[in-house]
Structure formats: C-alpha cells, structure tokens
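Missing here is one protein chain; the remaining ones are kept as they sit in the complex.
For reference, chains read A and B in written order, and residue numbers begin at 1 within each chain.
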Amino acid sequence: MCGIVGLYLKNLELETQLGELFSPMLASMSERGPDSAGFAIYGDEVPGDQIKITLQHEDTAFDWAGVARAIGEELEHQPVWFQNATAAVFKLKTSETMAREYFARLAPEAMIMSVGRSIEILKGVGLPQEIIERFNLPSMQGTHIIGHTRMATESAVSMAGSHPFSTGMDLCLVHNGSLSNYNWLRMRLQKYGIHFETENDSEVAAGYLTWRLREGDTLEQALKAGLKDLDGFYTFAIGTRDGFAVIRDPIACKPAVLAETNDYVAMASEYRALVHLPNIENARVWEPEPARVYVWERGSKLGMVA
Amino acid sequence: MDQGGNFIISKSITHRLTDDRTMTDDYVKPGLRESATFDRHTINEIQRAADTGIYDIRGFGAKRKLPHFDDLLFLGASMSRYPLEGYREKCATDVVLGDRFASKPLHLDIPITIAGMSFGSLSAQAKEALGRGASEVGTSTTTGDGGMTPEERGQSKMLVYQYLPSRYGMNPDDLRKADAIEIVLGQGAKPGGGGMLLGQKITERVAGMRTLPVGIDQRSACRHPDWTGPDDLAIKIEELREITDWEKPVYIKIGASRTYYDVKLAVKAGADVIVLDGMQGGTAATQEVFIEHVGVPTLAAIPQAVQALNEMDMHRKVQLIVSGGIRNGADVAKAMALGADAVSIGTAALIALGCNHPKWHDDYIAIGSAAGYYDDYHEGRCPAGISTQDEKLSQRLDPVEGGHRLANFLRVLTMEAQTLARACGKSHLHNLEPEDLVALNVEAAAMARVPLAGTQWIPGMSGY
Partner (left out) sequence: MKTIDLLETSVRELNQSLHDQANNCDEREWVVLHPMGRHAVACGLNQNISVDIEGHAGYYCAGMNQKASVTIHGNAGQGVAENMMSGCVRVKGDASQSAGATGHGGLLVIEGNAAARCGISMKGVDIVVKGNAGHMSAFMGQAGRLVICGDAGDALGDSLYEVHIYVKGEVASLGADCIEKPMREEHIEELQQLLDRAGVDEDPKAFRRYGSGRQLYHFKVDNASSY
C-alpha cells in the first residue's frame, strides 16, 4: 500500500519552485509508504530529434563518464549528460530503440528508469525523506511531477519494485492499492512482448497501459479498458509529457483528493499532503469519482475528460 | 453365515438404520471398495446439494487431515543437553503482550489465551465460563463478532475487545473498558469471510446487541467499513489509540494466507501484537467449502510469520499469538518452539467446557449427529448449552463448573508444555527453539522448516 502525490503547474512562473513545492508533499506520505519512494519529474524538454534517458546504478562511483564516451563513439557526437546521486540523465540524438540497444550493450549493469523528451524518473529504497535528500529534490525545476511512497505488499522492497513505473515515452504510472489478477495479466502481456523486471502488481498495470497505447488507444481509452481488465483496488496517477491523469477503480476504496487553484492542480492520497501548497486555503478541493478518467494537459481542455 | 457374508451385511445395514452408534467400517463386506475421490462424505454432500440448492453451512474448523504439530517431535535431553528437575527447577510460563506502544501491556501468567468467540454464536453462560476459567489461571479472553457482554467483562480479569468489519456492538465505553483491542482482518477458518449468524440464534438479546431485527439471518461485511489496506489501517490504529489515550495494546488478527507479507504489513501498520489463526481454526458458522479449502495450515504459517518478524528485527518486540488447532501442551510447546510468544485456543476451550461430551450422546443422536462429530453450531441446538441461544439448553452449562473445567484444562496445557520444555533443558517456555524439533515427514519438515528426523534435511532450505 502506498501514498501518491502529483503536482501540475498551470502557472509556469512556478517552474523554478516545482521541487521545493513538491518535497513536503512526498515527505508527508512517509507513514503510508516507508519502504521506498520515487518521482517522475517533467521539464527541461529536449527537441524533437532527441531523447532523454534516465538510468540508475546503485554505486554512485559507477563510471558514467566512460559510458558517455562509449556512446559518443557510437553516435559520433558526445551526449550531454549529468549525474545525480545514483542516477544519470543522458540526452541523445537518436531513437528510443537505438538508445536502449546502446545502453544494453555498453552499460548492461545500469537500469533504465525512463525514456522520453521531458521525463526523468528517480527512485530508490529508503524513507521518502532520504530519497528527497539523495536526489536534492527541492532544487529541481519542471512543469509537473508525480511521486510515490511505497509500503510493499506482495513483492520485495527493491529499487526496481519502486514506483513510478515507466510505461512508454514520457509516460509513467504510480499506484495505490492492490491488484488481484496481475499474474494472469503478466503472462498475457509477456506474450505481447512487454518486459517485466519484478513480481510487482503495479508494474503489470504499467505494462498493461504500455500495451494498450502501443495498440493505438488514447490514454483515456487505455484507462477505460483497464477498468474492465484490471481486477482489484486502485488509484492510479499517470504522468504524461504534457500533464497527468488520475483514475480510481469502480469500488473506490483507496483514497484520492484533488486541489485546484489558478496556479496548479495537485493530487494526493491524503489532504495532509497538500497543506503546504500556496493558497491551499482557497483551493477548490474535491475527490475524483470512481471509474472516471481525469486529465490535465497543456494545450488541451483541462479537467475531467471521460 | 457368521463372520463375513450376507448375514453380517444385513446386520450392519440394519445396524445403521436403527442405531447409528458406530460409523466404523468394521462390518463392511470385502469387495465393497470406497472411492477416495467420491468417498461417502462427498457422495452425501453432492446429494444434499441436489436436495437443497444451497451450500452446506457448519461450524468447527477444517476436519480433513492436514500437516500439524503431531508431525513434529522434540529432541529431549541427551549427552549434550541436560534436563531440568520438575518442581524445584522452575520452568517459567509468563508472557507480556503489547509493550511496543501501549502504556498498559497485558501480563499473562500462562502463554495460552482464549480466542475470540462471539456472544451470539455462544451462549452467555459459555462466555461467562470462559471468563471465569481464564481468570482463574491468569490469562485473557477475547470478545467476538457481537460485542462485549457484562458477564464476560465481569468475569474476565483480562479482556481483549475485537474490532471487526461488522462493528456489531462496537462502542467507545466498551473500548475504554477493554484491556486490549484486537483488529480482526480475518480468521483461519475463513480468511476473507465475514461473520455468520442465522436467525435461530438471533434472539432478542443478541439482536439488541447487534442492532438487528430479531430472527433474521445476519449478513456480515467481510471488509472494514472505513478503511481498506495497511496504509489506511495505520491511520485507523492511530485513531483507536487516540480514543483510548494510547493505553491499550492493539492486536491485529489475520487468518493464515499470505502470512509473510501480512505480518510485515501488520508491523508497518503499527500493531503491538499479531494473532495468526491457521486454517484449522474454528468458526461458529460458515460455508463448508470456505473452512476446508481456504487458508494455510498453522504449521506452515508460523515460520513465515517468524521470518517476517526477524527480518524486521521485530521478533519478541511485536508479539506473535498463534491459534488454529492447539489441542494439548505439546502443541503449545511446539508453537512456541517455532517462535510464537503465546497461543490461543477456541475449539479446545469449548470442548473443555463440554462441547461434544458423551454425556449428551442421546441428544446428539436426536439431532442427527453423534458425540464427537457434532459441528452444526449454526443451528443453535447445542445439547451442551454452548453454541445455542435456547434458554433451556444454555442452562445446561453451569458457568462456575464450566469455568473450573476450563481452568483445569489450561493448567494441564501449561504443565504438559513445561514438562516438554524441561526435558529440553529450558527454564522458560520462551527458550524453546526450532532446533529442539524434528519432523516425521517431508511436508512437515518443509512447512515447519525443521529437519526430517534422522537427517539434516530441511526441504527447500538446506541439504541432506
């Protein structure tokens, strides 16, 4: 079981404060999720011919520079990259498929966390506050962010088992709840070519979404299909390149609360997580209805979609 | 036509039709072969289902043979291990429950408690008897899915108050009167099932306590109404502690299922004590399929729980109470050797009071059963006056005498456990260890994680 939190900035003047505003949200969900924490931050978008890949290796002394050099030779130009604690972010002029292939060959011990033009997924084992400090979250900037604190239910506490789970380019999922048919579903999805690293139920939900999107569903269609195919209890928050989405299962036992002002839309498992946000006393605060998709995205109509 | 052959057959058939005193196969003719798949019980059940169109409901726990404590043996004193003398050299039996967060943990003289059983499923006399017996030997009783009766609170020196999905009778005054609070997620007989009480037992008093119309069949919730999942359970525990000013230990009771994960989650949610009920645990009423086909044997669940506690460095800090088929002092000692801090008895306690006693044999026959076989607790016709609300029947149980019988039984359990512990050189029951045990068969060895007798082999863990 877990805590989930999300913050989407409507007022982009707050971009420089995104990490600062979000850190207390994540920290306050510690009791719900003491085992591990993670977040997907969106910002610093690369141009259309490039991609951004975030990887992790437990050893902070891992030779990322060497990997960068090796990739540079393959690509015939040096990638822009930087390290943040156990993570490293690479910006490459290539496709996702090629990038994955390079890293599989040149840095097989590193785990790919996310691929996209804007997304960076950082996560790890430990109390949320430790994760916040490890990656220096308060200093981070961006347009939107979703995060998760984990209380492991039926699978191991590990970095790989932590959320957010990447589900495609610039897409990720965090989950509060417990799915009951994920083993059958995992077998099916493996046949469709979806790859899994853990025994985790949430990873299966993420894989399901990846599959549906690959089959041509819009995000809303994929989430609605999930209402039928995913059995169990869940609140999902999904990060997209331009915003985020929230959905609860039809029984809706797992909590979720939303808050909106002119400056932001925020989401959390408990209202407690939102109390430090600016002007929260005047925010519109409400709970998402069960079995409905709520999406906030830049450049489209904001609010409840389907 | 004497010893075998037709005469005997017709005698045995007549025997069965007129006098069901025996269910043995002594007189079955050779050549009649019973199917192991469609045995007589199964055939009878299919026919009953076809007759009635409804599933079979009964009480008691799982009746089929399962790996259990009988499959384990103690390694007694040897050249390297010396026994303790009886009497002079003490083998202590006390236990403290709930000192992780509560300001008033429970101090028990013996590590055997009485498990939760409701007033409603049991008569008021039975609840009073349980309280009397437990208090006589310095241990606790537990309310059930029906609320706290004055009789039980009056008689029981230490009373654990159950907090269940139904919340029948739940109220803060009783919460404050309780010595501990037991949040029930499930029980061994039916992990995932709620309470069941049929109309014949919903008398005025029971109905009043549960806020139900008299005589209806109770429908019970299987999930708690205001929280789902360990993350929200943590907040619920916080509330219960706040209401009771952090005085009382909070137990979490689980039916053995995904025990390893459940125990870790219970600890993370903030439990002081975990009560683990294996599939042999009893119930007053539920579907037979639930009892027999859901859950994990007590033997297999205990090592999972202990492993989970050890990995979190919480063994002995969050206490573990084990229930589900505890019948004698050997079971007590073996459960503790595997790592339990205490055990809990339900079915055995009722049997001690008089459940299935041969003195009521004719009454059992009259209601279609027999002494030693009776499990239709849901019908409310218990000849011993225990699982009934009928005024006349329940008066057959004298609470004072019943209390003494239970106290006797609890003393025997304790002395038997001490005998075994002393033979293993222990001055406290807690010092019994898994290494004091060996298993008689491969299943028990694998489940209990102790070696097969005569070998070093623990299947799945260490080599031959």
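We take it that a contact is a pair of C-beta atoms (placed from the backbone, for glycine too) under 8 Å apart; a residue touches a chain by one contact, two chains touch by 3 or more.
All of these numbers come straight from a predicted model, not from anything done at the bench.
> Give me the visible chains that the unshown chain touches, in label order.
The omitted chain makes contact with A, B across the full complex.
> One chain is left out of this view; which of A:147, A:226 or A:255 touches it in the full complex?
Counting the whole complex, the residue in contact with the absent chain is A:255.
> Return the single residue from B:83, B:138, B:199 or B:459 that touches the missing chain.
B:199
> Of B:53, B:358 or B:460, which residue touches the hidden chain?
B:53
> Among B:244, B:259 or B:394, which one is in touch with the chain left out?
Going through B:244, B:259 or B:394 one by one, B:244 is the residue touching the chain not shown.
> Considering the whole complex rather than only what is displayed, give the residues of chain A touching the chain that is not shown.
Answer for chain A: residues 252-253, 255, 257, 270-275, 281, 285-287, 289-290 touch the chain left out.
> Kindly note down the residues of chain B that lie in touch with the hidden chain.
Per the touch rule, chain B residues meeting the hidden chain are 52-54, 166-167, 170-173, 175, 198-199, 210-213, 216-217, 219, 221, 225-227, 232, 235-236, 238-239, 242-246.
By our rule, only the chains that are shown with their structure count from here on.
> How many angstrom lie between the CA centroids of chain A and chain B, rounded to a whole number?
Chain centroid spacing, chain A to chain B, equals 45 Å.
> Over in the complex, which chain B residues touch chain A? Could you list them?
Chain B reaches chain A through residues 223, 228-232, 234-235, 258, 261, 264-265, 268.
> Going by the contact rule set out above, which residues of chain A touch chain B in the complex?
Going through chain A, the ones touching chain B are 1-3, 31-35, 151-154, 176-178, 233, 253-255, 269.
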